[in-house]
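Apart from one protein chain that is not included, each protein chain of the complex appears where it belongs.
Just so it is clear, A, B, C, D and E label the chains in written order, and each chain counts residues from 1 on its own.
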């Protein structure tokens, strides 16, 4: 089984980091191939970035299909950019890390808190909670104020700030913590130890769910909405 | 007052048609400038198309800003593609025709039906209903099965098929009809006459709402989510 | 185009004030006629007042119909009293300022706060949020504790108290402020300057929406619920 | 214990009929006094009628208070007109028959159907379902098309038509039937026999709930919203 | 009329206490028989306890049916354990004290707070709020941290701690208090005096509702879900 893990931003360092997290969960017999765009957004921190990211996701899947395709795809950005479009392209599972983390969190405890990066991303996170039916399972949604790329700066105090936020959310009623950025994947186990409740990283969750679906032989439903699009998203010159 | 009306697909014929609908509502002192991408999707009928459309919306607004900008922007596609990103770019109003039509419909009657094009777009429409708080105001959401570009074919039976659908929805409990495609704008008044309840075209609705907001001096809130993005959606070469 | 603006309380001063706010938004070619009852509630601050206000709204519309009627009606009280009954009387648009302000607020930003007068009115405001599908778009609903008529007292500290509340709501997560009383209409622009996010006055919003609907030729749906009532609301002597 | 049962329309026949239904449930030691307005709406079948009815409810309670008041009040119209205002006037329980019927129905089975009179009243019924948290407990909401006063016509086929509707709803998934009009109170037991599931009449339900609350010494909360209004709903001449 | 009041834990002291509360509300002509299991859970404070409690409820009803049955059953534990199963066993009303208290609370004021025992029971309480449609009527749900059996210790400071919590909830927006444990029934009137808003004890509420339903001749709907089960819950030896 081969799972393609898509980091929709251009950071090779982050891609490498999430590949490690993914492989830890993948289990025997599952190959994880990590990809990222060469051109694109350096980080996904705005709705404008999401458009770029969605295009990167689509491009990476199309390139992969051109060389035979994978058994499943994971979109490793907490906004799940391009998820619906990706499902139009393939009949295998496509999983976003936000949805994966939220689903797994509800299997671990009653209510989870999402700890994310910049406050400006909370609107998108709230939209996803609603879409996935997770609004009432979410005890709180908080921003750390830490930009995505600062998570790559090993000398920063990002871990301590995030740990403090997580602990506050647990004290306030969260049974589980959901990490709101793929770039936090490497912090997951240390945070679990620190805060004493399960901490869910979406990258691992998505790989776990994707491999389960492959073994179940459950892919993407191609009925109507996710059927192959009527036309390619061609460039057309107006006239 | 100048409102830029963005048709995110490449059809000049559709752009001309919706400009007519927009100007009818604009009222004295409001200039409507219609724009469409030269490269892009021929019609917006899939999630893949939406990504292309969102990029077209952003590009058109950026080009307009480069020459001084407008007092408001209207996104003339029922999926409201690129709406959030567009709001990051400007501090004037940006209105999508789906949200505009739904809001106006609730001011006209209790429950509306949305009559749209292909069945594959219903998922997106359902998402928008939820986002805009319109789920319980929507009596039904039905697809005509008519592709967007067939609406341009004046010899087709599209009007009759859509009129029959509208009449059925009214019989089934809809107080108001919402047209689920910009390409139906020219059918609005004839459908109203035929079905005996108000029929709302989002293009007119969005122009009406946008001009009201300009006169109210209410633009896009630039607090946090819609503030200018931290970085431009630059193309970055990974490394 | 002629819009009748109904202040359902008996204060001429408030009527004059909201007429100014309405005309500012009305735009060229729109005449705003403001009306208020000669007998009725001095202010609308209880459910008992709402019954009186609803009757006043109906009486004013019926009197206007007797002399030819208007192209639209606006009910200028944040409880939207008599809205449903008014829609039974006419086939033109009838807009309440609460619904208008809430709809426009969602076009400006993700989540709004409502800042209103007495705490006892919060129940009604919460009902309206639910009815209009705005519950999840409302970040908070707060009472200033200022009675309606104190807003007319130019020597009071009402502006400063309201401004402080608005600022607190913005700090707490509101992208937009909705003014919860017609009597605050004159504070709108000064508050916008003070708090740095859009502040929405329902009077202007309702006039803007009503004039848009008139130009769209979308009135009140007369299907079933808002059809003319089977009998007049006659006084009948029991027997 | 004395419960005042308010029929907000002017029909003495209906008042007599519901008094019978009320007394059947009242139990030993509970006196039911039935009242109706001498001037007012002949039936409550529109939003305009509701305003008149709300005023009648308030007037009847005020008249009763002037002669010592009752231990509880029941508003015997399925729109629960004037309920909030009535709660401002007293500190004893005030119960509407719609809320009473819905609450009791959920204690009898999972999902209920509401069978009501004219289709134009469905909007109000839907509002009440939402307000009382009953939307998902309501399997369906159907109108018989029978005007309120036709229920008084003993020669009509009203019973048969209502029975057929009830049976259809039971077949379609309703575990319980809620009668959507006080004027159907006398049909309750015969309908129960016919359709084989519990049929709930709001008049009996409200009397039962009111007497329970009196014995529990739980009245209307006078905190904030339902506190005595700041001013009487005086008639004020504008100036 | 005979109502069997089931305390699903083994405490005779608590059974005696709630029987007093029940009889106070029962009114003339209603006999209350209180029962508790001889073997079972000492208190219901976990999901494991709930399973034991549900079995106790079923066993007590079956034993009562064997000697002729009652006119209604009340389950006197705030988790409403065994409610659905009990409804399968009988065609008379079965009422849980959580549902009863919540329904009555909404007839008294807009929004209630639930004050309960251990924090670990909040998840179950939240489930019940959702099931009964009470989520938005619940202003808050708070745990006192007092174990159930400590409520029996007359020398403890339980009353003062609960009173302080109730007062804080009233200050924070609750119009009504719901007591979240049958063991608090004896505190109800003293708390009402202390906090100045209605305090609802579910035991009294359930007895009141049950007796009303008996007089209305509305029992448990036996349609499908609550019909007698296809097989008895026999012990079967696998093979």
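Simple rule for what comes next: a contact is a pair of C-beta atoms (placed from the backbone, for glycine too) under 8 Å apart; a residue touches a chain by one contact, two chains touch by 3 or more.
Since the structure is predicted, the reported quantities are computational estimates derived from the model, not experimental observations.
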Among E:31, E:153, E:193 or E:225, exactly one should touch the missing chain; which is it? E:225
Contacting the left-out chain in the complete assembly, out of E:24, E:45 or E:80: E:45
Hidden partner interface residues of chain E, rising order: 10-12, 36-43, 45-52, 54-55, 58, 82, 84-85, 87-89, 118-124, 127, 130-131, 147, 224-225, 227, 229-239
Which parts of chain A are in contact with the chain that was left out? 24-29, 93, 95, 99-100, 103-104, 106-110, 132-137, 170, 175-176, 189, 192, 196-201, 204-205, 207-209, 211-213, 215-226
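The definition used in the following text is that only the chains that are shown with their structure count from here on.
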Same or different interface residues for chain D and chain E, judged by whether over half of the residue numbers are used by both? same
With centres defined by CA atoms only, which chain is the most remote from chain D? A
Can you compute the centre-to-centre distance for chain A and chain E, using the mean CA position of each chain? Integer Å is fine. 44
Separation of the C-alpha centres, chain C versus chain D, in whole Å, is 30
Multi-partner residues in chain C (2 or more other chains touched) are 110, 123, 130, 135-136, 224-225
